[in-house]
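The other protein chains are all here in position, but one chain of the complex has been omitted.
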Amino acid sequence: MPALLVVSAHAGDFVWRAAGAIALATARGERAKVVCLSYGERGESARAWREGLALEEIKAVRRREAENAAAVLGAEIEFFDAGDYPLPESPELVDRLVRVYREVVPDVVLTHPPADPYNGDHPAASRMALQARVLAQAIGYDAPGEPLGAPPVFFFEPHQPEQCDFKPNVLLDITSVFDTKRRAMECLPAQQHMWNYYTDLATRRGVQLRRNAGPNLGLPQNTMAEAYVRLFPQTTEVLA
Amino acid sequence: MPALLVVSAHAGDFVWRAAGAIALATARGERAKVVCLSYGERGESARAWREGLALEEIKAVRRREAENAAAVLGAEIEFFDAGDYPLPESPELVDRLVRVYREVVPDVVLTHPPADPYNGDHPAASRMALQARVLAQAIGYDAPGEPLGAPPVFFFEPHQPEQCDFKPNVLLDITSVFDTKRRAMECLPAQQHMWNYYTDLATRRGVQLRRNAGPNLGLPQNTMAEAYVRLFPQTTEVLA
Amino acid sequence: MPALLVVSAHAGDFVWRAAGAIALATARGERAKVVCLSYGERGESARAWREGLALEEIKAVRRREAENAAAVLGAEIEFFDAGDYPLPESPELVDRLVRVYREVVPDVVLTHPPADPYNGDHPAASRMALQARVLAQAIGYDAPGEPLGAPPVFFFEPHQPEQCDFKPNVLLDITSVFDTKRRAMECLPAQQHMWNYYTDLATRRGVQLRRNAGPNLGLPQNTMAEAYVRLFPQTTEVLA
Amino acid sequence: MPALLVVSAHAGDFVWRAAGAIALATARGERAKVVCLSYGERGESARAWREGLALEEIKAVRRREAENAAAVLGAEIEFFDAGDYPLPESPELVDRLVRVYREVVPDVVLTHPPADPYNGDHPAASRMALQARVLAQAIGYDAPGEPLGAPPVFFFEPHQPEQCDFKPNVLLDITSVFDTKRRAMECLPAQQHMWNYYTDLATRRGVQLRRNAGPNLGLPQNTMAEAYVRLFPQTTEVLA
Amino acid sequence: MPALLVVSAHAGDFVWRAAGAIALATARGERAKVVCLSYGERGESARAWREGLALEEIKAVRRREAENAAAVLGAEIEFFDAGDYPLPESPELVDRLVRVYREVVPDVVLTHPPADPYNGDHPAASRMALQARVLAQAIGYDAPGEPLGAPPVFFFEPHQPEQCDFKPNVLLDITSVFDTKRRAMECLPAQQHMWNYYTDLATRRGVQLRRNAGPNLGLPQNTMAEAYVRLFPQTTEVLA
Partner (left out) sequence: MPALLVVSAHAGDFVWRAAGAIALATARGERAKVVCLSYGERGESARAWREGLALEEIKAVRRREAENAAAVLGAEIEFFDAGDYPLPESPELVDRLVRVYREVVPDVVLTHPPADPYNGDHPAASRMALQARVLAQAIGYDAPGEPLGAPPVFFFEPHQPEQCDFKPNVLLDITSVFDTKRRAMECLPAQQHMWNYYTDLATRRGVQLRRNAGPNLGLPQNTMAEAYVRLFPQTTEVLA
């Protein structure tokens, strides 16, 4: 069974940025697994802090929300609880990721792009996800399972794409699963303003998808899309 | 029937750089059309000049060779005879290309990359191929046929890729048609040293393809490939 | 009186992309002048062509719409009627622009960014606007008026910013004039789907502006913005 | 009261590269605070080593010089004494910087650019200054004070700007305070050859400032300037 | 006898930017030839215009100055008188340059870098110099002489290097001929402020040269240098 692996710095990232790709995969009957390196408890939970919640309460809330969103998407989810702001990079975290790679054997990997001047945790997650993928390929790396192949990596869209040098080279049509993405987003009630923000973004990326696909393909006006950057060259037998 | 359009500055370019993609298309039963903007009579025919041939003789030789190669590949070929070294850019040439676009209605376009410090004709061909594609999309452009859709564009590999800022993002598996490509190359006897050069290049791009595809896919040791740069974002319903 | 000069390839470009900046200038009592190099009659008037209008009719419609939008914005407008798709670059067109520069003596110049793989007219307009600005600075250039100073140039936002290497370095707060921009957009009824598209874009750029300005500045939730790229270094006495 | 924060890898960096900006701020009655992460005792004190001074003596000399320069500029100064060559990056150092951010609440931040192949301490300082700024913005980060806003960041000029990919986008007119900068530089007698070097540089950047500002502004021949790179988009209500 | 070819947009460019390289070549007994595509009569002669000289007078003055400077440097000089502001690109001009290449058979070529947002003539000269070099290599190009080899090309330094994406990769030690360069500059009395400007620049590039060469080489304090960008890869038998 094909498998999708998503490495997310904080508990909510995979919802806003990649829920469409996840829902497409599970709709095709594939396995999808999300790893949240942290809960985003310090840097992405402003409202909870202002409401006076304690650290452990915030983590519990964020965990529950992310579990609900993953359930809507039909995805497994695992939390590393490594802490955020800053998300500390360490050999131990990378090793945990290697073990996930070896267990999931993903055909596709999604993670953050490697540059983000607004948020240091996102590049840290990206670096660790990429390093672990390379280590998992080495037969000599001491972890259970077989050496990994070379699954393609796609970076999902950051909040300010141009400032992160994010130049999309793949536009993914998520029209058929957008309702599922919307329901997953609605599992995160503390960030209600994001529901419309990311709906508008999907609309805009959909307009671009139709423009790049061409008018002759007959895509509907309400095409919704997510933007990605493919890291390694595509290998194919057909140019299309 | 799907159609492939190749815009080539000189008579030989499409053979060395894109014969694999052409052969794959025709092997799938698709139409393939090559436009040679010039014969490469001044800049790419050193041996013929040293042998003392006259200009028109050289053009005739180059035309015959290219026709033979196209026949091996199962492709149509048309010569604009616009002159080379320099290949002059003009609205008339672009208009002729627009009419080809409107007639062929390509699903995929191949041409030179836009930078090449070693050869000014290649970027000139690239600019005209790209401009004509955009003009052909406009309903108001005065040429026969329907407005074009938005066919993807792939740049084929220049002779010194790094110096041309050519960073491949697509590796095309041409193993199944490499014999055809080799036979097409052998239609150009004046450049015999190129036969092995481009065979070695296909081998090397094949090694890279296998590396990027991963060992688990079971690609054969002798995988042969061509490298391309996709200009516009890929539109898709599946990340892979 | 300070003056703003906008060089636009087609009749509608200045509305979607720069109406906020124009309205801010005129609201401050400054002069604003728009030059439309073409009407966008072939490439940006698909609906009119489908409705069967003749070329001259389309040009008249586009002219009237652009005049109405300029009037709403309080801007002067001039049409060069140079043709579009392609917009031909020529010394004569550049010379006409030099004369506009010498007459308007702009303090700020707005035009298209220099790269756009989807539309060759936009870079052509950009190149001519920039070349004319430099020529107008030369005391020896034979045109009426005094040599120009060195007005800053800002590129306005293209339709697919990342594909045009458009990395905004200025976010302009247009909240106070957004109603005017909306009314100007509504002067272009053939492109009604753009009204909401550019409203959504202004909202999104507004979110980014608030993020870059910081939460402490107390900007309202509905901040609206336009994105620009400044070409030359900013000269200032205060870092801010 | 507006506040300026300068994060400097070594004791002298802020003088050569940013004394003009500091003097302008204090001349406007604003607070300016300099943090020197190290004294530059190993890597930037060649003459003292050749004279046979001991490590602690060198640090004391460098400290005194930097204090004198800061006094001339009207700036506060704090030394972290973290060591140089290499300046070690650590969570503890970043945390100390977060606390400075929370205490100073800067409106503007100056630091080194992120690339310098000649000196690894400069990028290390830059990374820590930027990371601390982001952490200080998080309400959940455990440090005294309120969450920081989003103060703009400007990189000051490295010794070999082109090799550091330093492309100035702000030229700051420091003519009115150049005498102060000169006196601050003269507080560092061991690097006397730098006094003229940085005076010449200010002259050259001043020539460029006048060129970018335009001849019509009437700037004096002896305009002096410092060059900066703005990291985040400028937010503004006026294009100028 | 080795030969150096310099292609200069205006009459003065070769003096400010490349006189050191020229003087070094002629001091070694090599041939040096300068082609000035224009006199810089409109764009680089502000003082003469303000003094009321007529166009032909200005051209005569500029010609005489450039001839004097070339004589000081021991270089031949030829004027194409193609006009400036704008310098018009044409097949005829390129063809004239091809004939110069075929006659001079240069071992090294110097010209402007291909980007300069402050001056369109410089990139135009660069494009024509590069195109002519490629055409001159083609045996089939109809011009007297033998096909050219592949002489290396070096771009000389523009006025605002960072804004022109000019990242020097060669620093040329011109200490031994700097007096000659100074005398050549003094042949251009209308631009007296440039004498010191370019002396200061040579000092600064000399400081950088010493820094890149290393302190152990014993270069003198007053090392003077010019900065260049090498376009094509260096070919060599020794890494150094």
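Think of it as A, B, C, D and E in the order they're written, each chain with its own count starting at 1.
In the analysis below, a contact is a pair of C-beta atoms (placed from the backbone, for glycine too) under 8 Å apart; a residue touches a chain by one contact, two chains touch by 3 or more.
In this text the structure is predicted, and so the values were computed from the model without any measurement.
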| item | value |
| --- | --- |
| Neighbouring shown chains of the undisplayed chain, as defined at the top | A, B, D, E |
| Touching the absent chain when the full complex is considered, from E:P91, E:G149 or E:P189 | E:G149 |
| Sole contact to the chain not displayed, among D:R42, D:R102 or D:R133 | D:R42 |
| In subunit E, positions touching the absent partner | 4, 21, 24, 28, 107-108, 110, 147-152, 154, 168-173, 176, 208-209, 211-217, 227-228, 230, 232-240 |
| Contact footprint on subunit B, counting only the chain that is left out | 118, 159-163, 165-168, 197, 200-201, 203-204, 207-208, 211 |
| Interface residues of subunit A (partner: the chain not displayed) | 91, 94, 130-131, 134-135, 138-142, 147, 231-233 |
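Rule of thumb we're sticking to: only the chains that are shown with their structure count from here on.
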| item | value |
| --- | --- |
| Fewest hops from subunit B to subunit D - one hop per pair of touching chains | 2 |
| Chain located farthest away, centre of subunit A as origin (C-alpha) | E |
| Chain whose average C-alpha position is farthest from subunit D's own | B |
| C-alpha-based rotation, subunit C on subunit E, 0 to 180 degrees, nearest 5 | 120 |
| Repeat of the B-C interface, chosen from D-E, A-C or C-E (over half of contact pairs identical by residue number) | C-E |
| For subunit C paired with subunit D, centre-to-centre distance based on mean C-alpha positions, whole Å | 37 |
| Subunit C: positions in contact with at least two other chains | 118, 147, 163, 168, 208, 211, 232-233 |
| Category of the chain touch graph - line, ring, star, complete, other | other |
